[in-house]
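What you see is the complex with one protein chain gone and the rest in place.
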Amino acid sequence: MELVRTENLCLAFGGIVVADNINFSLQEGERLAVIGANGAGKTTFINIVTGYLRARSGRIFFSGTDVTKMPPRGIVHLGLGRSFQLPQLFLQHTVRQCLELAAVGRIGSLPLLKSLSASVDQSEIDHTLEVTGLAARGEEMASALGEGERKLLDIAMALVLRPKLLIMDEPTSGVASEEKHEIMATIMSALAERKVTSWFVEHDVDVVTRHATRVAAWISGRIAADGKPEQVFADPEIRRQVLGTH
Amino acid sequence: MIAGILSLIGAAVCLVLGLVFPWMKVPIIVGLSYGLAALGVAVLMRAGQVSFGHAMYSCVAGYTVAFLSRAYPALDGLLLVLAGIVAALVAGAIIGLFVVRYREIFFGMLNLALSMVLYSVLGKFYEITGGTDGLRLERPPFAGLRLDRPGYETALLVTALLASLALGTLVQRYFGSAAGEALAGIKTNETRLEYLGMSARRILWNGYMISAGLCGLAGALVVLLQGLVTPELGYWVRSGEFVFIAILGGSAHALGAFIGAVVFQVIQLVGTMLLAGTWKMLLGATLIIVILVAPTGITGVLPIKRWSRSRERKLSLQPVTGKS
Amino acid sequence: MSKKAPFKVLCSWAAVVVLSACPSLVWAQTGKPATLPLGITTFLTGSASVFGIPGKAAAELWIEEFNAKGGIDGVKLSPRFIDEGLGGDKFLSEYRRVAQDAGEKVMVSAISSGNCNTVAPVAEDLKVLNVMWDCGTEKILEDRRYKYVVRTQANAVTEMVSTVVYLLKTKPDFKTIAVINQDYAWGRDSWEIFRNALLSLKPDTKIVAELFPKFGAVDFSTEITRLQALKPDVILSTSWGGDLDTFARQASQRGLTKQSLLVLPLAESSLERLGTALPDGVIVGARGDHYFLHPETKNDPKHKEFVEKFRAKTGAYPIYPVYHMVAALEGITAGYQSAIKKNNGQWPTTDQVAAEMHNLKFRGLTRPVQMREDGQGLEDQLLGVTKKVSEYPFPVLDKIMIVPASAVTPPIGEKSPEWVKKLKPDLLNNDQFKTFDYGG
Partner (left out) sequence: MNLDLLPLALADGFSYAGLLFLVALGLTLIFGVMGILNVAHGAMYAFGGYAAASLIQLLMSRGEVPSVVLVLALFAAAIVVGTLLGCLLEIGLLRRVQDKDPVLQLLVTFGAFLILDDVQLLIWGGSPYTASEVTGRLGTIELFGATFTAYQLIFIPVVALCAYGLLQYFLRHTRVGRQVVAVTHNAEVATALGIHAKRIRLVTFIVGAILGALGGALSVPSTSLVPGVGTDMIVLSFSVVATAGLGQITGALIAALMIGMARSLAVYTFPEFEVVVPYLIMVLVLLIRPYGLFTVAQARKI
């Protein structure tokens, strides 16, 4: 079924158009890779879809519900997880506590007295630590993690919410290229195991071709090309503008 | 657990001191009330927010106590305390709705402004509030007993001690709980909280209520002790003293607020003896030194922090199944 | 700890019951002490330190001399000063620390009516003699009979009624009056008394404005502009300290003093500071018959000598809080001495001294003060109008009138508000009101 649909989504900051009348749709089970130069509007689009930014016009649906005016937390409860280009962690908590918080989040904002005794399924957290390869770091402070591990923790927190769709903003940026594949592999297997639809921003063509079933190429606030990786990468315009190769 | 034992010992010491040297009762009760108020401020510090107007909740509670007790002199002291707390909670709930939208300096300043409004209004409407001289109240019955001053003060002392122990434990539990962890999350990353499906404002609002209630209790106790309430109880400098104590003690553990309060009282005692009128100098110096040397406060540098961390985990997030 | 709590409750309540059973922890009196500690509360900080610090200086000066002369029957006084500026709970803590320290002691407290309100019941409960040395509120001693609390100076009623008397005698023909007082109990209560007294003695007076700028205000421009627009014949202000200085200065700078007659019952304490800022003809009071040029006692050696010593110590002429402090100390020591006499030479108990303090005549530096059974001191009132003279860099008081307290103080058992309303105009024809001209 259809997970995300946007209708005529528009947004501009000052003069710059960051979302130019976007009609976009994402089906359950897809693995979408988003490519495009910096400032093309990839992250902005994610921010709009996840409710962090308000579109000037247009509508957004998530698994059938109109979420145009919903704050992120509302959409999250409908089953949308998100990770960030700069990992958004609780640096003064331990890795496990971060995931525990995510678990609490899934229960939802509790009334005060309930939350005093709210308990969390640790086995779930242990499992998530396993699949994201953070099992060994559970008791470390999040601030002690390396860049790659931070990315993983960022994603692990999203996973604990058991999302239908996980949007990952450059999950491998700032990671040494030899690590990239390994990290992507870990993530994708974790997602596959839970049948989570994925949508990730990625620059590395290899990574994209290896993990994506669909590619959307962004140019200045528009989706310039959308389709199977081989098709999109075949398009010379895309090669020039997005990948900067000939 | 060590923290718990420490607090019990502390409580016992206070009680003994109060019974052996009657004049000590007043400073001890005042000290405990400062501790409770600072505990309230410390709750917000967990979320990285510092309020420079929380004395207003002491003030709200204090005047509630005074008005009630003047209207119904037979009303029991314990009931008055409760009434005070409730008033502070209600005020906190309403004001909280607005101020939780603000962070850092703006949060601090808005609280400051609100407390100054209250302070000025109380000082102005002489017919109702007694102006800057405030309202006096006769010694009410306490826990059903008609007590003379020594007995009454002992009763207050015991009440203050029990309240401090109970609330200290509760707040410590709260720090360790899901809500408490989320509260601490506000300090580091609100965006993430939002993307975990939680409302930072709602979490902070809960914390704000708790802090208001604690400051209310503190105010009620002081007013019952001195039989007088004045707007000074809500002046920004007093709020500043709450913050001072909370910073001094640190927000790593609930015990911090009370340790801070003890230090504060000692500074005041020593200061007034050595420097007479200029004892606040010592406060200033201490504050600066603490921030330069140990910004996380006493509980931040003492090993007590680690105990509490391991303790929090056990307290709060017990595994439903499997290992921890 | 939740397990331990109930047990704690038990023993704590046990403690409560025990303590409430035994009367209260007063210290058994064991004969003559080595020294007699005096817990003196005074403003060392805040705006009221204009009174507090001279008061402290006076106490130090007087006690030093008194001890040099041998103290009370060999017992030396040892003052312990408490800052009223601490305010509220902190002040109370300090007061208790001194008041409940081991051994006999006398408390001399306080300047602020608010603090007097706080300590009076405490002292009574602790059975410690407390001498209120400067606060004005008459309510304390009228609302309740105290065994251990006395006041060695006049109260607001005596002060205000005598001010009304003086005003009506010097300017009988005014129509309108405005008031600008500090916004706290003294400012409000003193106006209440003044207004009622004035209206019962001169019912046709019209009150055109009642302004209560906040206590410690630093600018009265707006109020003064308003008063200029209203043009009242008389402007009353019972303010003191920085507030009074600022108001008086701005008023004379902006010519308000030319337009209306200023009545400043507390201005004696500002005369020297204000210097030439205050024009001639302003009515000034002294909260008692305190004035370093007191027509009857300015040449009295005791008074004269003290004024000189005080100037040498502080560089300023004594103001009324200084006289109040001396009066309090003279009163206490006189109380002890006559109690010792009655006790045929033995050192008296606090109760005996307290009893003495309720019926005693003693003299500070000016006219003697008569203590009444209700613990209220009868202190005559001195007022005058400012006059610039060459001898001093600030105005002196001319057309001085000394009003005997007995004529303007409600009798024991009478409540001031009613009594003031019952005042009759023939009060003004009282022949005891002595008047003196400057240099006369």
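Chains here go by letter, A, B and C, matching the order in which they are written, and residues are numbered from 1 within each.
In the analysis below, contacts are C-beta pairs under 8 Å (C-beta built on N, C-alpha and C of every residue); 3 or more make two chains touch, one makes a residue touch a chain.
Everything quoted here is computed from the prediction, not taken from an experiment.
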Omitted-chain contact residue, chosen from B:L15, B:I28 or B:V50:
B:V50
For the chain left off this view, which of C:R97, C:K202 or C:R273 is in contact with it?
C:R273
Touch criterion as defined above, residue of C:I53, C:A407 or C:L427 at the omitted chain:
C:I53
Counting contacts across the full complex, list the positions on chain B that touch the omitted chain.
48, 50, 98, 101-102, 104-106, 108-110, 112-114, 116-117, 120-121, 123-125, 191, 236-237, 240, 243-244, 247, 275, 277-281, 283-288, 291-292, 295
Residues of chain C touching the missing chain are 43-47, 49-50, 52-53, 211-214, 216, 218-219, 221-223, 225-226, 228-229, 241-243, 245-246, 249-250, 253-256, 273, 277
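Definition applied: only the chains that are shown with their structure count from here on.
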Between chain A and chain C, which partner chains are common?
B
Please name the chain that ends up farthest from chain A once chain centres are defined by their CA atoms averaged.
C
Of all chains shown, smallest offset between own Cα centre and global Cα centre goes to B
Any idea how many Å lie between the Cα centroids of chain A and chain C?
76
Centre-of-Cα separation between chain B and chain A, whole angstrom
42
Find every residue in chain B that makes contact with two or more other chains and list them.
none
For chain A, write out the residues touching at least two other chains, lowest number first.
none
Can you name the residues of chain B that touch chain C in the complex?
4, 7-8, 11, 15, 19, 21-23, 25-27, 30, 33, 120, 123-124, 126, 130-134, 136, 143, 145, 147-152, 154-155, 158, 161-162, 165-166, 169, 222, 225-228, 230, 232-233, 268-269, 272, 276-278
For the complex, give me every residue of chain A touching chain B.
50, 52, 71-73, 76-77, 81-82, 84, 88-93, 97, 100-102, 104-110, 112, 115-123, 126, 157-158, 161
Residue set of chain B touching chain A in the complex reads 173-174, 177-179, 181-182, 184-185, 187-189, 191-199, 202-203, 206, 209-210, 316-324
